[in-house]
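All protein chains but one are shown in place.
Up next is chain A:
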Amino acid sequence: AATGFTERMTRRWDLMSLIYNSDLSPEEIAAGKTEASSAGAESSLMARDGFYKVSRSGAEGDDGDQLKESVDAEALKAKWSDETMLESLRGLFISGPVGEVDQE
């Protein structure tokens, strides 16, 4: 567990340097990438030159100034139809099962 912890700490430290000191695009950082793939590096270079092309399917020239992210409805449905997934959130609610939660 100790090594896991240090690994996570390094990963988070990396997050800071990725945000402030790297050329990775925000989308790549949010997706958890730590190194620029060749295409990714190119895309962020191009972004600086103003010729950014969104490569996601269905993306139009109007995208890029919005708070909401597009969600894959089918994938989401599959994920949240799974009973173990649904149960995994129970501890986050105040009425979580007695015995499992250590408080209240």
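Just so we're on the same page, a contact is a pair of C-beta atoms (placed from the backbone, for glycine too) under 8 Å apart; a residue touches a chain by one contact, two chains touch by 3 or more; residues count from 1.
Basically, contacts and distances are computed from a predicted model.
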item: Identity of the absent chain, which is to be given by its UniProt protein name, from "glutaminase", "Pescadillo homolog", "RNA-3'-phosphate cyclase" or "AAA+ ATPase domain-containing protein"; value: "RNA-3'-phosphate cyclase"
item: Touching residues on chain A - with respect to the absent chain; value: 5, 8-9, 11-13, 15-16, 19-20, 25-27, 29-32, 47-53, 58, 61-71, 73, 76-77, 79-80, 86, 88-90, 92-96, 104
